[in-house]
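A single protein chain has been removed from this complex, and every other one stays in its place.
Moving on to chain A:
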Amino acid sequence: MSDVSTIDRILSGGDHTGAIIQNIDWSITTIGSPDTWPDSLVSALSVGLYSGFPIAIYWGADFTLLYNDAWSSIPGDKHPWALGKPGAVVWPEIWDGLREEFETVLHEGRSYRRPDALLLMHRYGYTEECYFDYTLSPIISREGEIGGVYNAVIETTFKVIQERRNKVISEFIQHKYLAHHQDEALQFIGNILTHAAEDIPFYMLYIFPGHVGRDAELTAYGNITKASAKQAKWPATQPSDDGSPVVITDLRQYLREEVVNFWPEPVSEAVLLPISKDEASVKGFVVFGASARKRLDDAYITFLQTVAIHTGSLLNNAAAYETNEAYHREQALNEELAAANEELTAINEELVQTQTSLNELNQELEERVETRTLEVLTAQAAAVTERDRLKRFLMDAPAAICILNGPEMNYELVNASYQQLLPERQLLGLPILQALPEIEDQPIWDVLHKVYQTGEAYHGNEVPVAFISPDGGTAEERYFNFTYQAKHGPDKVVDGIMVFAFEVTDMVRSRQLVEESYAQLQALNEEVAATNEELAATNEELITTNEDLYATKAELEKSISELEASENRFRALIQHAPVAIAVVNGPDLILETANTARLELWGKTKDVIGLKLKDALPEMAGQHYLQILSAVYETGRTYHGNESRAFVERNGVLTEGFYNFVYEPIQDGDGQVTGIILVTIDVTQQVQARKALEGAQDTLKFAFVAAELGTFDLDLDKGTLSWDDRCRELFGVSHHNEVTYEKDFVNGLHPDDRERIVEIINNVFVRSISNGDYDVEYRTVGAEDERVRWVRAKGKAYFDENDKPLRFVGAVLDITEQKLDEIRKNDFIGMVSHELKTPLTSLSAYVQVLLSKARKGEDKFTLDALTKTSQQAKKMSNMINGFLNISRFESGKIHLEKSTFELDSLVKDAIDETLLVVSSHTITLLPCQPIQVYADGGKISSVVTNLLSNAVKYSPRGTNIEVSCIVTGSMARVNVRDEGIGISPQDQEKLFDRYYRVESKQARYVSGFGIGLYLSAEIIHRHDGEISVESEPGKGSTFWFTLPVGA
């Protein structure tokens, strides 16, 4: 305990803070009024208040805060409110991180020292980045109790931040002379600045272009989005004249997006600063963002200014270096020139290596293209075979089959069985109404229409069709069981009807007859019954009247005999009917009668008659026919079965069959069912035929799917176009709606191919030009996915007798991968040629310069050497051009530039040119008549030159080469005959292949890549000419080519 006057004395020595402490009503705090304060607190406080260093005391379990004048600046705006408040109340923003330390000091007596600790304090209305050096130690009483925490503090914020900023500056100083050009300088600047985000959260660098008066351009930026950087509009587009900074405090107005970097608060201030002074060669300015957690005070601005100036000097030093370097490079030139000869040798080797890998590459690509082509052709052939098989099958099928095509229902296909139904009619090619005009008024016509419209199959049973003989005379009613099956085009739209018909007129007639006789029988029965009643009624009369009796008796006998006759007739009818008929009686279905056809169908003999049906046909157990019969017997309703499957035992084998049948109940006069008539037709053959046909159709579809072929079908008459799914896919169409030639096909073509393909198709429709053949490659641009696909299309147009095109059908195949391969290959070859030519260009230029200098001097050896070097470089250049030519020939880019010229003069010129460089051989041109040709003179000349140079290469020195030109028919022929090593027959075959070279001892030292003859052959073939060789090893060769004669 301390008395009040002592405490007052202590507090009055503590300047302002002491006075404030005196004024606080401590009795309402957890410490209590000063007169109750323990000695240890009073001692600590007295030390603290008199100290010039910032000192605080956190007293008691809730760490109530007391501090001195020096400490009072640390809480900033919170002073003096903080006095007497618990630590957690004063520092809510950092207390969580501090509490543990404070607790261990208070309870365990530990002490801490924290140098340069980062404490983010909220002192001046914003969260500030602060650093403190502080100690925490226990305040211990005489009794050894710890009453509070003694806290001595020094703020090191300025020191820490200044050190950090100095590091940035020193980074700049270290890199000052390291950048050798602007890009490198920008990279250094970017590296340094992006790592200084605590102080420079973002940067943007603007440089003035060389031209005066233009605005500075954004050259680099960091830690800011591209969009924000590009769209930033600053209040000044020039730094102020005196180079003073432009401070931007409302950054949000100038930037599209807020910049948040390093600190969680968005950057709100920035400074625009010049990077150099007037005399500098690179001028510009920077915009630096300012930390959200630091005041933009003078020290901060000075730092940013320094960074800006260093940025400028890094850029300017780089520019200076560049200028200097250029000067040095020129000096190094002479040395390089000396190295040129070595380079020449190295390039030669490189060329040979590249050649080898090019060979391999080409071969591989070639093989892949061939394999793919073969696959396509095989698939196409399979599809065609399948189509033929299908047609043959249809034509030979035992069922009557026809295909009606289009809404007019033209007889597109009529097989033999169908034609037999209507032997006197012309059907094929005609619309059905023209072939069978009488059906227009009959229900069958509506049925056909309905099937065409709905696409649903229709099965007709015993449908009557009235045929009128062609002369308009007699009408004949015939009955048919038939199936109308809608035929779908590739686009899933109904485009025809497939008809399967079976005439059942005989069957129906027979049944009608049976029914008729039975009705007669019934009538007779009734008559008999009536007579009986009459008999009974007139019994008495009978007794009394003998005459009457006799008369009646005679009448009765007559009735009975009539009845018998009728029944016999009925049985005979049944017996001989051409369809299977049987009659069963009673609820047990006792087989009363079965005709021959029926027994044959069942595979049974007459023995079964009189048996119950289930005993007669034991194999029917488990099949549903007996149940149906029972139901007919019970309900009295007729039952029709259509193409119903049944298993019947024939010769001990259970056989599958399909049947059309009628179960007709027999009723007595009271409408009571007494039995059932069974009439059956075996339609097994027809059903199996149709099923096989459906199978064949599936196979055909499968063949197309397997080959990934799409199909198209353009009907020029109707102007309709059908595409199957695959074809739609290749045009990027996923829907199944109608497609048209203009809208879908022409628009779906790649713009670069459109004109060409439309012209080709127009020619396909002219028989005299194309014979209807169509085989093209083009690109499509997907209507929906906009993907570019390469497509190969093959097809044929069909014409009528007047050569008017009717239909255009064919298949399309995706060849995108193949094409991309080809393009890649050509790109590669083009690139390789470029890489080879570039050093060659430089080499050749140096040699030319040296050559012109050597010409002025006396050194003959140097002059000769350089002349030869120059010639070699030209030769190499020609070889590389050969490669390029190949890649261009293959991508179809070379066009012939044809004109009319005299072939003989061209040959003579070529010989003269060759003789300029060849002295080892003689070349004779045999007398030749003038021959006019229409061709590409430059290219033909290169062919002649190539043949001549080959002749020189492959024949011994001193021999003669003989050239002749002749005209045979419409072709001009040029021969080049040498007396050389000759060519074996197996080599002759491959001579015109690309890169082919004859392997032999004599030829080993002859230079060349084997391109010349390949290119020559390409050129001659493009002119519709022929090129070939006749040769015998050891005796010499004659190379010749032909060209069409004429202007």
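A few remarks follow.
Going forward, a residue touches a chain if its C-beta (ideal position, glycine included) is under 8 Å from a C-beta of that chain, and two chains touch if they have at least 3 such contacts; residues count from 1.
Here, contacts and distances are computed from a predicted model.
The chain not displayed here is annotated in its UniProt record as "DNA-binding response regulator", chosen from "DNA-binding response regulator", "Transport permease protein", "PPM-type phosphatase domain-containing protein" or "Heme exporter protein C". Touching the chain that is not shown, out of A:Arg99, A:Arg256, A:Lys837 or A:Lys908: A:Lys837 (per the contact rule at the top). Looking at A:Arg9, A:His107, A:Lys167 or A:His181, the residue that reaches the missing chain in the full complex is A:His181. Checked against the full complex, the one of A:Ser877, A:Ser964, A:Gln988 or A:Ser1028 touching the unshown chain is A:Ser877. When the full complex is taken into account, the listed residue touching the unshown chain is A:Tyr846, out of A:Phe745, A:Tyr846 or A:Phe901. Per the touch definition above, the residue from A:Gly144, A:Gly210 or A:Pro423 contacting the chain not shown is A:Gly210.
By the touch definition given at the top, chain A reaches the unshown chain through residues 181, 183, 209-211, 326, 329-330, 333, 336, 830, 833-834, 837-846, 848-849, 852, 873-874, 877, 881, 884-885, 888, 893.
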